[in-house]
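As C-alpha cells, the structure follows; a few thoughts come after it.
Only one protein chain is missing; all other protein chains are in place.
Each chain gets a letter, A, B and C, in the order it is written, and its residues are counted from 1.
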Amino acid sequence: MRSIAVLAFTLSLGVLGVQEAGGQTVRARDLGIPFEGEPGALNAITDVRGIQVGFSTIVDGEGPLRKGVGPVRTGVTAILPRGRRFDPVFAATYALNGNGEMTGIHWIEESGFLETPIMITNTFSVGVVRDAVIAWMDSTGANADPAGGLWYTYPVVAETYDVLNDILGQHVTAEHAFAALDGATAGPVQEGNVGGGTGMIAHGFKGGTGTASRITQDGHVVGVLVQANYGGRADFTVAGVPVGKEIQDLQPNWEALPRGSIIVVVATDAPLQPQQLQRLSERVPLAIGRMGGFGSNGSGDIFISFSTGNPGIWENRTTRTMEILPNSAMNQLFPAVVQATEEAILNAMVSAETMTGRDGLTAHALPHDRLQGILRAYNRWVDPQR
Amino acid sequence: MRSIAVLAFTLSLGVLGVQEAGGQTVRARDLGIPFEGEPGALNAITDVRGIQVGFSTIVDGEGPLRKGVGPVRTGVTAILPRGRRFDPVFAATYALNGNGEMTGIHWIEESGFLETPIMITNTFSVGVVRDAVIAWMDSTGANADPAGGLWYTYPVVAETYDVLNDILGQHVTAEHAFAALDGATAGPVQEGNVGGGTGMIAHGFKGGTGTASRITQDGHVVGVLVQANYGGRADFTVAGVPVGKEIQDLQPNWEALPRGSIIVVVATDAPLQPQQLQRLSERVPLAIGRMGGFGSNGSGDIFISFSTGNPGIWENRTTRTMEILPNSAMNQLFPAVVQATEEAILNAMVSAETMTGRDGLTAHALPHDRLQGILRAYNRWVDPQR
Amino acid sequence: MRSIAVLAFTLSLGVLGVQEAGGQTVRARDLGIPFEGEPGALNAITDVRGIQVGFSTIVDGEGPLRKGVGPVRTGVTAILPRGRRFDPVFAATYALNGNGEMTGIHWIEESGFLETPIMITNTFSVGVVRDAVIAWMDSTGANADPAGGLWYTYPVVAETYDVLNDILGQHVTAEHAFAALDGATAGPVQEGNVGGGTGMIAHGFKGGTGTASRITQDGHVVGVLVQANYGGRADFTVAGVPVGKEIQDLQPNWEALPRGSIIVVVATDAPLQPQQLQRLSERVPLAIGRMGGFGSNGSGDIFISFSTGNPGIWENRTTRTMEILPNSAMNQLFPAVVQATEEAILNAMVSAETMTGRDGLTAHALPHDRLQGILRAYNRWVDPQR
Partner (left out) sequence: MRSIAVLAFTLSLGVLGVQEAGGQTVRARDLGIPFEGEPGALNAITDVRGIQVGFSTIVDGEGPLRKGVGPVRTGVTAILPRGRRFDPVFAATYALNGNGEMTGIHWIEESGFLETPIMITNTFSVGVVRDAVIAWMDSTGANADPAGGLWYTYPVVAETYDVLNDILGQHVTAEHAFAALDGATAGPVQEGNVGGGTGMIAHGFKGGTGTASRITQDGHVVGVLVQANYGGRADFTVAGVPVGKEIQDLQPNWEALPRGSIIVVVATDAPLQPQQLQRLSERVPLAIGRMGGFGSNGSGDIFISFSTGNPGIWENRTTRTMEILPNSAMNQLFPAVVQATEEAILNAMVSAETMTGRDGLTAHALPHDRLQGILRAYNRWVDPQR
C-alpha cells in the first residue's frame, strides 16, 4: 500500500555520522569537547563484545499531517546483548522520570535477567514491536529452552515521542522490528537520525541516537546507547559551558515542550550481579544533570543496564558458579557510565542532521562551528588532535 | 480469513455464571463456602460506581495445535475505571512475583495516575492490545487533554498464559480489544471462561475470570476482579480446608506446571492517594496465601489498585482540593481486599466450565458437589440460605 | 541504681519452651497442629549451620507504671548469621506494613550485604542497641576490614512495641545488647517470653519469640525466627481453623489494638543472591495471611532474609567466584519460608506463658487443651506421635 522506506542497516565499516567536508564523519569529541575517561576502540556500545545493534529507519512523505498517511519520521532500534544466541544477561532498570514506557521490567526486577533484545521505538508503536519480538524469538529459535518446556518471555521495548512524525498513524510494523533485529551487527553504530531516534529533538536541537564507551583502569568496558529526545534549550550545557544560553536561535518552529524523554542503555562486560547493575542505572541521572536536564514532568527518562559477564548463567536447572565484581570496584564503573552517557548524548546531537517532519515542523542540527566557538570563549575547547 | 467468534458481551441482567439445574447461576458463596465480610449488591467490581467491564472471548477450532490456525482459547478483558470519560484515577501496583507483564506502570509509579483502561489478555498479545488502546482512546476522544496539547499515554495491559490456546498464533487483534472496550458496561460481570480468562487454569482446575466485592463498616466499597491462572492442586485451600488434597483426580491431562499467574485488579471508592493504594495492592498476597498459593517462580502475580474517589483530580493546570482518607481507616479496607480477592478467585473457579483446548488438553471444572462435601467434612460448610 | 535482671541465656541442651506436666517442653506441632513440610533437626533457625542466637530478657518490678522505674518487660534478641566471624552474608528486606523500624537497610539494598548481627528489641530502645552493636563489633574485632582502612557499618536493629513494659522508660542498655551478643550460641533456641519478644502480644494472646525450620527436597535448610506482636483475636487462624472465633475469652485486660507488629528473620544455606533473598522476604506475607493477619495500619511487619551460602564472598578487593541457585529452584524455598514462618509464629504463642506487666495488664497464654479440642472439632488435629 503505502511505500515506506525501511532501511535496515548492516554497516560494518566506519562509524557513520554527519559527513563533514571531505566525507569524514564527525563525532562530538572531534569538535574539541573535553571529555573525561578513555573511550573504547569504536567509542560505541558495541565495544562491549557480543553486543549487536540494528536499526529500521522509516522516513516517508512531506507536508501536512494526515493521520495514517504521514509524514513518517520514525523507526526501530534493536540492541541484542549477546547477538542471536539465547543466553540471558543480568540487568536492572531505573526511571528518573517515568512519563514513558519500558515493557518487560517486572521479570527483570524479579529474576535479575534480561531475556530478550532491547528495542526502542516511538510511544505509540511499543506494542507492535513487543509482540513482534516474540514472533522473532520463536522463529529464530532464540527462545530455545533447553528443557523443551513451555516458552514465554516479556520483551523489553522502550520509546520516546517523535513530534516530527505522524505518530498516531502507528506506521511501525512487525516487519520493521524484524528488519532491525535481523540487521543487527557488531561494529560501528550509526548515530543521529536513525532507528527509534529518527524523529527526536534534544535541547531544542535535532536529537536522535547516539553511543559512546569507556574503558576502566581495570580494563572493563562500559558502553552506552541513548535515544535522546529531552531537555530545554536554555539549560543545555556542554562540558560545563552554557551553550544553550549562547545559541538562542535555531529553535524548532513550534512551541517545543521541554518535556522530552531519554532512553539510556548501559552495557558492560564487568561481571556484575543485578543489584550492581541497578547502581549503574541510577548513575545515569548524574550525566543528565551535567547536560542541563531536570527529568521534567513530561519526560520518560528510563534506563536499563546489563552485563555480558557470566555467559550461560541463566541455565535454569542446577546450581552454577558465577563471577562477581566486588562492590569497591564499582567506583571505576560509575564515572564510566556518567562520562559515556554524556558523550553519547552529544554524539546523537552532533550527528543528527536538520530534519523537517509533519506540518513543516523543523528541528535544526546543532551547529558545529558555533559550538566550537563557544567552547573556546569559555576556555574549554581542546585540540582533538592532541 | 479465519473465522473467530468474537463475543463482546454487554449483558445487563443477572450475574452470569455456571448454569445449575433450573437455570440459576451459581457463585462460590452459593455453595456454602464461609466468607467473611459483607459483599456489595452485585458482589462484583462494578459495585464501585462508575466502573465498566467488557470482554472479548475468542473460542475457535479443536484438535491438534497448528500455529496461527488454532485451536484458539483466549480473549481480552477491559476494565474502565470511570467508563468512557477521560478522568484519570489514582492507582498503584505491586508484584508478588514478576514473571509476567503489566505495561504502563512507570507513569503510575511516577505520577500516581492511571490514565487508561486496564486490559488483560494472554502473554503473547499484550502488544496488540496496548497499541489498540491508544487508537481507541484517540478515536473516542477519551484522550481529550483540555489544554489541547500533544497527547500521549501508556496503556495498562496485563496477561496470563493460556496453555489451552494457540498462544504463539497471536490470534488477538485490535478489533478484539475494541470490542471489549466498546462492550464494557456497569452491572453484573461475567465470570469463568470469558475474556482474558478464557483459557486459564487455577490450582489444577479450570480457572478464569472472577469478581467479588466488600462494603466496609464506613460504607466504602472495595471491588476485585481476577484473572486466575495460578496455583498447585495439592496446596488448594478453601476457607482453610485442604480441598486440593481431598480431590486428587480431575487433573489436567498434561504436566500442569504449578507456575501459573494471577492478575488482580482492586478498585475502591474510598478517596485514597497513591501511597495508600500501594498498600491495598500489597495486601493481595495475604489472600493468595490463604488459597494455598506461593507466588511460584514461573508466576506473574501482578496487582493494581485504583480509587474512583476525587473525580476530576487529574486536571493538570491548577492547585486543586482533594479528599484523603486517614491512614487509620485503612484497617477497614485491608480485610476487604483480602476477602474480596479470595472470593473472586473462587468465583472464577466455581463459574468456569470444563474446557478442552489445543491438542486435546483439558482443564476440569471444580466439582461443586464434592467441594460442598469436603467443606462439611471439615465442619466449614455454612448454609447459603441463612 | 535500679536492679534489672539481665538474663543472658547460653543454653545448649534441649529446646526450651513451656514446661508441661512432666517437665517436657511443648511446641506447636506437639499439640497436633498439622504442618506441611519437613522440619530440620532442631526445628529452629539454628538448623542453618553457623547461625547463633542470643537473648537478654529483662523482667523487673510489678504494679503501676512509673516511667523510668518499671515494671519492665522487655529484652534484646541477637541473631549472628555466621557467629562472631566478620563475614557478611547476602540479604534483602521487605515490609508488608512499615509502621516500625529496621535500621541498616540502605546498605543492604545498595550492596546486597548484611554486615552486622540482626538485633530485635522494643520500639524505643532501637538506638541504644544500634550504637552498642558498633562498639561490640569494634571491641571484638568482628569488624576487621582486611585492608585495614576506615571501618564503618550500619547495624540492623528491628523492634516491636511492648505494651506490658515501661517502654518510655527506655530500660534497655548497651550492656543488655552486649549480653545478647556474647551469649549467642548455635543449638536450640528459647521461645516465648524471651529477648525482644518478652513483652509481646499476638492475636490477643501472649506472643513473643518463636522459631522453626524446613528442609527442602534438594536438602537446603530454611530457618525462621519471629518476634510476634501482631494480629486480632477474631482473625486468628491455625491450619485453616478459625481458632480465634472459638476462643473469645482470655482477652487482654485492656483495649488491645489489633495493630501489633511482627519481625521475621528468614535464613537459608541455599546460595542465593540478594535479588533471590528479596523474593523470600516477599513470601512472608503469605504466612501472615494464613494466620489471619492483615498487615494492619499500626503494624510494623518487616522481614529480612539472608543466605549463609558463599562464605567469604564479601571480600572487597578482587573478582570472586560464587555459587548461585537457579531461579527455578526457588519453588522449593518459597513454601519452606511460608511453612516455617507459620510454625514459628505458633511456636511463639504455644511457648509464651501468661504475663502480667505494667498497671496489671495481662496477656494470657494460648490454652493448649482448648486449641487441641478446636482442631479436632474441625477435623484438623493430627496425632503428633504418628
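Everything that follows uses one rule, which is that a residue touches a chain if its C-beta (ideal position, glycine included) is under 8 Å from a C-beta of that chain, and two chains touch if they have at least 3 such contacts.
Please read these numbers as outputs of a predicted model, since none were measured by experiment.
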Residue in contact with the excluded chain [from C:59, C:163 or C:374]: C:163
Among B:325, B:340, B:355 or B:374, the residue in touch with the chain that has been omitted: B:325
Residue of B:186, B:313 or B:363 touching the missing chain in the full complex: B:313
Touching residues on subunit B - with respect to the absent chain: 110-113, 271, 273-275, 279, 313, 315-329
Interface with the undisplayed chain - residues on subunit C: 95, 97-111, 123-132, 134-135, 138, 149-150, 152, 154, 157, 161, 163, 168, 170, 257, 300, 302
Chain not shown, touching residues in subunit A: 96-97, 235, 237, 239-242, 258, 279, 282-283, 285-290, 293-298, 327-328, 330-331, 334-335, 338, 377-380
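In this text, only the chains that are shown with their structure count from here on.
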Geometric centre distance via CA averages, subunit C-subunit B, whole Å: 36
Averaged-CA centre spacing for the pair subunit C and subunit A, given as whole angstrom: 47
Residues within subunit A bordering two or more other chains: 110-111
